[in-house]
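Written below as structure tokens is the structure these notes are about.
In this view, the complex is presented without one of its protein chains, the others remaining in place.
Up next, chain A:
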Amino acid sequence: MEGIWTAVAFYLLAATIVVSALLVVMLKNIVHSVLWLAVCFVSMGGLFLTLDADFLAAVQVLVYAGAVCIMVVFGIMLIQRGNMGSTNLFNNQTKAAAGVVALVLVVCGYLAATTPWASPAFAVPEKTVESIAEIMLTKYVIPFEVAAILLLVALVGAIFLAKEVKKADAHND
């Protein structure tokens, strides 16, 4: 019974992901695309839940659906377009892109179909956060602190770039 419901959840979420991802690229208004991107990210979080990765699901919703979408929205606010109905347009490479995507789909599908998927010999842990915390703060302390430095570098770099833009803005005004 549980297996059936997991399969139902998987197919519902997978359908939502595919439809919303298609809408992200197909819609003409880029703001609507971002909204569907958020739907896509949240559905991905649901997919992680069906795989018992609860922490990953929380991260997906918090960082991707929360922060990354906000980031894209702010990025859109910075661009200036007269007509919002023509902000997310197709170029004339559509046919070539369709061919490449079809090829990638065939290759990935073939590999997925022919790979002998092995189930893990041990039971999947029910709660992942505790084990992540233990490993992160004992065995992998250095990578953990390096992550902080990585975030610091990203922050400083972003501010440095934005400062230049700000200066250019002030110059234009």
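The criterion applied here is as follows: a contact is a pair of C-beta atoms (placed from the backbone, for glycine too) under 8 Å apart; a residue touches a chain by one contact, two chains touch by 3 or more; residues count from 1.
Note that contacts and distances are computed from a predicted model.
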item: Chain left out of the displayed complex - its UniProt protein name, from "Diguanylate cyclase (GGDEF) domain-containing protein", "GH3 auxin-responsive promoter", "NADH-quinone oxidoreductase subunit A" or "ABC transporter permease"; value: "NADH-quinone oxidoreductase subunit A"
item: Residue of A:15, A:106 or A:132 touching the missing chain in the full complex; value: A:132
item: Interface with the undisplayed chain - residues on chain A; value: 2, 5-6, 9, 49-50, 52, 55, 58-59, 62-63, 66-68, 70-71, 74-75, 77-82, 84, 126, 129-130, 132-134, 136-138, 141, 144-145, 147-149, 151-152, 154-156, 158-160, 162-163, 165-166, 169
